[in-house]
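Working notes, beginning with the structure itself.
All protein chains but one are shown in place.
Letters A, B and C mark the chains as written, and numbering starts fresh at 1 in each.
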Amino acid sequence: MIPAAFAYHRPQSLGDALALLSEHGAAAKLLAGGHSLLPLLRLRVASTERIVDIGRLGELKGVRPGADGSLEIGGLTTYSELLAGATMPWVKEAVEGIGDVQVRNRGTVGGAIAHADPASDLPAIALALGGEIVLQSSSGTRTVPVDEFFLGPFETAIRSDEILTSIRFPAQPEGATGAYRRIDQPASGYSLVGVAAVAAMADGRVGHLRVGVTGVGEAAYRARGVESAMGGSDGGTEAVAAAAEHAVDGMEVNSDIHADAAYRSAMARVITIRALEAALGR
Amino acid sequence: MTAETEADVLTAETQVSAGPVGQSLKRREDPRFITGEGNYLDDIKLAGMSHLAILRSPYAHARITSIDTSGAKAMPGVLAVIVGADIPYNPLPMAWPAGGSSGVQNNVNTPRVLATDDVKWTGEGVAAVVAETPEQAADALEAIQVDWEPLPAVVDAEKATKEGAPQLHENAPNNVVFVWKVGDESGTAAAIDSAEVVVRQRLVNQRLIPNPLEVRGDIGWYNPGTDEYTIWMSSQTPHIQRLLLGAFVTGIPEHKIRCISPDVGGAFGTKIFCYADMALVMFASKLVGGRPVKWVETRRESYQSTIHGRDHISYLEIAGSRDGTIAGLRVKTYANLGGRLSTIGPGIPTTLYGRVLAGCYKFPNVFCEVTGVYTNTTFVDAYRGAGRPEATYVVERAMDLFADEIGMDPAEIRRRNFLPPDSFPYDNPSGLGTAVNGEKIYIDSGNYEPALDKALAMAGYADMASTKAEARTRGKLLGVGLSSYIEVCGVAPSKWIGAVGEGWGAAMWESANIRIHLTGKIILTIGTQPQGQGHETTFSQIVAQELGVPVEDVIVQHSDTKGAPFGYGSYGSRTASVGGSAAIKAAGKVREKARRYAAHMLEASPDDIEVDGATYSVRGSPDKKKTLQEISFAIGLGFSLPEGMEPYLDETAYYDTPNCTWPFGTHVAIVEIDDETGVVDLVRYIAVDDVGNKINPMIVDGQLHGGIAQGVGQALWEGAVYDDNGQLLSGTMMDYALPRASWLPMFELDETVTPSPVNPLGAKGVGEAGAIASTAAVANAVIDALSPLGIRHLDMPYTAQTVWRAMSQAKGGQA
Amino acid sequence: MTEHVSLTVNGIGREVDVEPRRLLVQLLREELDLTGTHVGCDTSQCGACTVTMDGRAVKSCTVLAVQADGANVTTIEGVAKAGAMHPLQSAFWEKHGLQCGFCTPGMIMAAMDLLDRVSDPSDEEIRHAIEGNICRCTGYHNIVLAIREAARTLRTGETASAGGVS
Partner (left out) sequence: MHFEGTVDIEAPRDRVWAFLMDPEQVGRCGPGVESIEIVDETHFRARAKVGIGFISARFLMEMELAEQYPPDRAVMKAHGQAPGSAVDASAEMRLSDCANGVTRMDWEADVSIAGTIASVGARLIQGTANKMIAKTFDCIRAKLEA
C-alpha cells in the first residue's frame, strides 16, 4: 500500500517537463492522472527514482473539434472531460463504460494510451478512429500513426524523452458511424474482449471500415482481416458474420485465469459481430 | 396453499408489539458512521505509537534456510526486527476438533506467531519489522534476506490425499486432518443399492475470500508500569481472544490482558479467530519498551493471511423412486483446511455441514463422510454461513438433479419431501439428534411449504414457460432456480457443544449486564460484538421493551473486556437469539428487584406490586405507584433498604439457550444467459424467509440483502485461484471479483413467521440466511437455463467463459 | 525530502509538508486526522477512500498528496453543514443504506458526484454511478433506495419521510 520513495518534480511548462525527461531519461516516470502508475507503485511492482508530474500542464488539456470534423484530444484530458467534449455519441457511450466515475474523473486519455495496457479500451477506440499520436521531446515534435503506436504489452512507440501531447483523429467519412462493444473482466473492469468499429456505407456497399480490438492480443490491434472481408460487401448479416471470422487473424491470443485463448478468440468474433452491426445501425 | 394455512402462518404467534420491539427504528449507530466519526482500528492513534509490518513467504511450501535481518535493522526508523525464534509463545490454539470418531489427532499443526522452520502457504509470516512510521516498516521489510529451499506444493484437497502427493506434516499421513462420518452408513448404502433411481454428481464448492471491506489489524500495548497488556483488535470475539492469547498462546495471565474491539468494518466470520498478529503486537510492544505497536494488513496481505471460506469437493449420490420420494443421500466430501489449522477450521465442514446435510427434507437415510485435508493454501475457516451454505448447495443441487432425472418439477419434488409441520421436534438422520453423552439437539419447528408457495407466487413460477419463451426471442436463455433451506443458528446448548465429539473448546451461552443509574438512564453491557448488524439499536429496543422505558434511555456498551461480563461474541447468527435472550433475562432480574424495592417504597407486599411498563403500582390502588426512575434513584441512594437488599439496580444474566434456532425459507433466482457469450445476468431475486419474530424488521431485511449478495457472488463471480505451485493468482481485487451495484437487481423479500419456541423473543437468526440460500438458488437457475442444451451440472462460479464452454460443448462445437 | 502542499479541506486552508510518496488518503487520515475517509484495498477497486476534489469524486488512494496541492477537497466530515446532515446522509440513515459503515463515507461522496450532475437519476444510473464503490454488507439494495430518496429531497426540498425502508 505504501510506494517506495521517489523524488518529485512538477514542471510549470511543457518545455520544463521535456527538459527534465531528457535529463533523467528512463529514471523518471511521467505522472498524469496517476491511475495507471500509482496502483503499480503502491503494490511495489513498479518503482521509479523520480516522478515528473505533468498533470497541471493546461496546454495539454482539452477536446478540440476541428472545422473539418477532425478532433484533437489533449493528452491530459480526463475521461470525464472527454465525455463532456466528445462529439461522437458512440465514443461517449464507450467512455462512459471505462473504469468508474472516480477513475474517469482523474484518469487521462494520454495516460491510458501511453500506458498501453493490453486490455484497455481507449486503444481499440483510437484504432477504429484512425489518426495519429503527437509526441514531443526537447528536440521537437513528431507524429506516429495510431496504427503503428501500440507495440506490445505496455509498450508503445513513445521514447523515454517524449511526452504524448495529443491525439488527432481525422474527420470520419461521410455517414460514418461507430460502436464499441465489450465483455468485462468483472474484477478489474478491464475488457476481456473489446471491439470498436467505424463504418460508412457508400452506394449500398461498405465503403469505409476500421476495426480496433483490445484484450485479445499482446496489444490493441486493427483487425485488418475483418476490414478487408467486409470492404465492398453489402454489410448484411452474412457478410458481417463471415468477416468476423477474421477477428483474430495472425494474433497470438491471450490466456489468463479469467479467459483462455479459445474463449477470447470466440468472443472476439461474437463481439466483432455486435460492434459491426451496431456501427452499421442495426 | 389454502387460504386457511396462509392465514395461520401469518397470524399465529406473530408478535404483536406495542413497544419498540418489532419496529423498524432507525439505527442509533448510523450518525457516527455517516458523518465520518466511526472509530475503526486504523483510526486509533496512541501517543508514541510505532508501526509493524510482516514479511510473508513468497513460496507456498518451503524450508527457511536462513534469515538475515542485519540490513533491515540498519534502516532508518527501525526499532526492532523480529523472527520466529525470538518469540517464546506457543503456536496458536485450535479450539474445535472435528471429533473423536476420526481417530486422528487434529488439534495440532496450527500456525506459530512467525514461522520458524518452514512455511506451508504463500503469505505465512516469517519476520516482522517495528519502525517509527508505516513507510519505514515497509521499506525495511525489503532489506530482510531469507534463503529458501522450495518444496513441492499441493493445493487441491482431493489430490493431496493421493499417493505421492507432497506431504505437509509428518503427523498427518496423506495430509489427512481427520475422517469424520455421520449418519447411517449401512442403511444409506442399502437404500441406494435398492433404489429405483440413483443420481451421482461431483460438486466443487469453490474457495472464497471473504473480503470484509475493513481489513484486519491490531494495536498491542504493553504497560511496563502495571505489567498489563491491552490489545485493540478488529475482532468479532474480544473476550475469546483474551482467553486464547492468555491461556494458550502467550502464557500471560488472562486478567492482565484487556482486549478492545472498536467499530468493526464488516467481518463475515473472518474476525472470529485467533491470529498470529494479535500475539505479535503484544510481543513487539514489550520488546520496544512499551510503545504501542500498530499493525494493519494490506488487502493483498488479507487475501493471503486472513482465513478463506468453503473449498469443498463433494461426491453426492441421491436415490429414490420415480414418484419423487427420496430414499437416501450419501455424500463424501474433501474439505480443504489449508496449510495449518485455523481456530475452528475442523468444526465447519463437520458439525456445521454434515449434521444439516438433509436440509428441510424427510430423508430416511443420510450418510456423510468428510475428509479434512491440509494443502499449501491459506487456512480455511468460517465464512458467512460456515458449513451450511455448503450443505444447502449439496442438497439443493441434489434435489434438482434428481428432479431432472425423473422429469419432475423442482418445486414439486421439494414439496413432496419436505418435513411436514407436525414432524417437530425432529431428529434428522444425519446426526443432529444423535445423542452425544446423552445430549441432543433437534429441529424444533418449521413449516416449509407456505414459504415455498409464497416464493413461487411472487416469482410467477406458474407462468415460467412463457417467460422463458419470451427471453428466447431476445437471444437469452432464462432459468429459474429454487433453494429451500434450513439453517442451524445460535449453536447450542453448551452442554451439547461441550460433549465429546463436538468439542468446540468453550461453551456457547451469552451474557448481559444492566445498570440503571440514579437518574433512571440505563446502560446495557453485552458480550456480543457488532460488525455492522446494529446491536446498539436492537438491544436497546429489547431492553426498552422489557423495562417500559423510551429507547433513548438505553445505551448499549460492548467490545471491551474491561469491566464487561464474559461473552462469546458474534458469529453463527447467535446474537439476537442468545444475546438478546440474555438481555431479556437481565432485564427480568432488574424488574424483579425494582418490584421488590417498589413494595418497600410503597409499603406493600412484593406480591401485590403490578408492573406496567415502567410503572410499579399496588394492586387495587393504582394511585400508589412508583416509576422505574423513582425506584432507581431511591435504591441507588440506598438511604432506605429492606433487610438483605443491596443498593443499586445492577444485574447480570448469563443465558444458555436450550436449543439452536432453525430459520428456513425458499429463495427463487431468475437468470438470463446470453447464448453467444455465456454472460449470466441475475434479473430477479425473490426471498421468502422465516426467521421467527423480528426485533427490527428493517435491520433483518438488510441482513438478508447482504447475505443474498454474498451468496450470489459465490455463484456468479467469486473464486480464489491458486496455481499448481500454490501461488494465489487472484491476489487482489483486480482478479477477485466482488459483486458490484450494477450487477444486482432489487431483491424482492417476503416472510412467513414461525417463532422459535426456545427463546423468549421467538427470534431465530438472520445474519447468514441470505448467503446460505442464495448460492444454490442461483446455481439451480443457471443450470435450469442451460438444461435445454442437455447440461445437468456445472461447477461455480458461472463466469461467462465457464458457461460459454459448457454451451459450446453441449452444442458439439469447439471449446 | 518533503514537498510543501497547500490545500483547502472542508473549507479550511491547510499547509503540510509531506513525502512525495504520501497518498492523499494518508494526508487526510494521518496529518489532518480526518479518519472518516477509509482505505479498503490496494488497487483502486473499492472506493472506500472516495472524496471530492474540486467538486468531482476521486479515489484519494490513487492521488498523491502533492497532486492535491491547491485543490479544494471535501471529505465526509465536511458534508454536513452547520450541524445539519446533508440529504444524502439523512437518506442513508433513513433507508438503512449502511451496515458496518466502512464503505459509507466513500459511497456518499460518490453519490454526491452523481447528484451534482443528475438531479433525477434512474436506479440504473445510480448503480452505474457507484460502480467504483464496493459494499460488502448491504447488497446495494438500500443504498440505491437512499440515493433515490436523497435525489428526491434535493429536487423537492422536502425532507426524508419518516419510517424505515420500503
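In this text, a contact is a pair of C-beta atoms (placed from the backbone, for glycine too) under 8 Å apart; a residue touches a chain by one contact, two chains touch by 3 or more.
All of these numbers come straight from a predicted model, not from anything done at the bench.
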Interface partners of the hidden chain - shown chains only, full complex considered: A, B
Hidden partner chain, touching residue among A:I73, A:V101 or A:A116: A:A116
Residue of B:G731, B:P745, B:G765 or B:P797 touching the missing chain in the full complex: B:G731
Option touching the unshown chain, where A:S13, A:S47, A:S139 or A:S228 are the choices: A:S47
Missing-chain contacts mapped onto chain B: 58-60, 122, 141-142, 148, 150, 300, 303-304, 721, 723, 725, 727-732, 734-735
Hidden partner interface residues of chain A, rising order: 29, 36-37, 40, 43-47, 115-116, 118-119, 152-155, 185, 188, 190, 218, 252, 254-258
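Definition applied: only the chains that are shown with their structure count from here on.
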Shared-contact residues (touching 2 or more other chains) in chain C: 19, 21, 39, 42-43, 45, 128, 131, 133
For chain A, residues contacting two or more additional chains: 1-2, 4-5, 43, 187-188
Contact footprint of chain B on chain C as seen in their complex: 19, 21, 29, 33-43, 45-46, 48, 75-77, 79-80, 85, 89, 92-94, 96, 98-105, 108, 123-124, 126-128, 130-131, 133-144, 163-165
Interfacial residue positions of chain B with respect to chain A in the complex: 134-135, 138-139, 142, 298-300, 676-677, 679, 717, 721, 729-730, 732-738, 740, 743, 799-801, 804-805, 808, 814-815
Chain C-facing residues of chain B, complex: 24-27, 29-40, 42-43, 45, 135, 211-215, 263-268, 298-300, 531-534, 697-699, 701-703, 705-710, 732-734, 738-742, 744, 746-747, 770
